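Okay, structure first, notes after.
With one protein chain removed, the remaining protein chains of the complex are shown where they sit.
And then chain A:
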Amino acid sequence: MSGYYTPEEAQDVFLKANEAYAREDYAEAQAGYEKLLSHGHGGPDVLYNLGTTHLARGDLGRAVLALEQAVKQGGRAPDLEANLAVARARQVDKVVGASAEEEFLPRVAAATDGNVVAWTFLGTWVAAFVMVMLWRVLRPGRRTLVGILATLLFAVAIPSGLLLATHAWVEETVHEAVVLSPTLVARELPQPGARSIFEVHAGLKVRLLEETGRFVRIRLPNGLEGWAEREGVAEI
């Protein structure tokens, strides 16, 4: 945890931002939540409040961004799902022909907690090897229990290792982002004067494929692709 605020000070900033939200002073509420985030006092709760504040202000792009970040940090909760649904319903873009099925590995990664998987793997892996060493040291008559324990630990460690590899792969290759600009033009080539293919609007979730100069190649859920200006999207 950052040492900029003590826990009491951070709680105080949070409550003041909430009070600002309650009296509909959304700008001050937003500033308070962003201050907490910039000084290392983030988390799903602060992100949820920030996203809700953006939503109340009508900044759909940043609202979806903050709420999606809260989801990514493991903050799945009914209120978060509800506000996210409201935000999606307010979006201008209706992606027609979107494939209902997401790819398998990202789905697996989304359904499991990466931290839990990592620690489970590390713990069982090391423990399994400790058991193997112990097995070598013990006399043949006393090895059975240790052997069974080692087998069980490996049986947990190997699948969790595969799951961990999935998380690492998704972390490295799948980059999701949210459109922040009210209107973002997707072009055929990464050049300002290139032919415009389609337009997207704030709040739409897209996938970033590659980056060159100040352009990124985005892909919509229905497979439509184009080059858009980097500053118009923010990675979740």
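Operating definition for what follows: a residue touches a chain if its C-beta (ideal position, glycine included) is under 8 Å from a C-beta of that chain, and two chains touch if they have at least 3 such contacts; residues count from 1.
Here is the rule we go by: contacts and distances are computed from a predicted model.
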item: Name per UniProt, for the chain absent here [options: "Spermidine/putrescine transport system permease protein", "Formate hydrogenlyase subunit 4", "Multicomponent Na+:H+ antiporter subunit D" or "Protein BatD"]; value: "Protein BatD"
item: Touching residue (missing chain; options A:138, A:152 or A:168); value: A:168
item: Full-complex contact with the absent chain, from A:27, A:133 or A:162; value: A:133
item: Selected from A:31, A:95 or A:138 as touching the chain missing from the view; value: A:95
item: Absent-chain interface as seen on chain A, which is shown; value: 1-2, 7, 10-11, 14-15, 18, 21, 29, 36, 40-46, 48-49, 52-53, 55-56, 73, 78-79, 81-83, 85-86, 88-89, 94-100, 114-115, 118-119, 121-122, 125-126, 128-130, 132-133, 136, 164, 167-168, 171
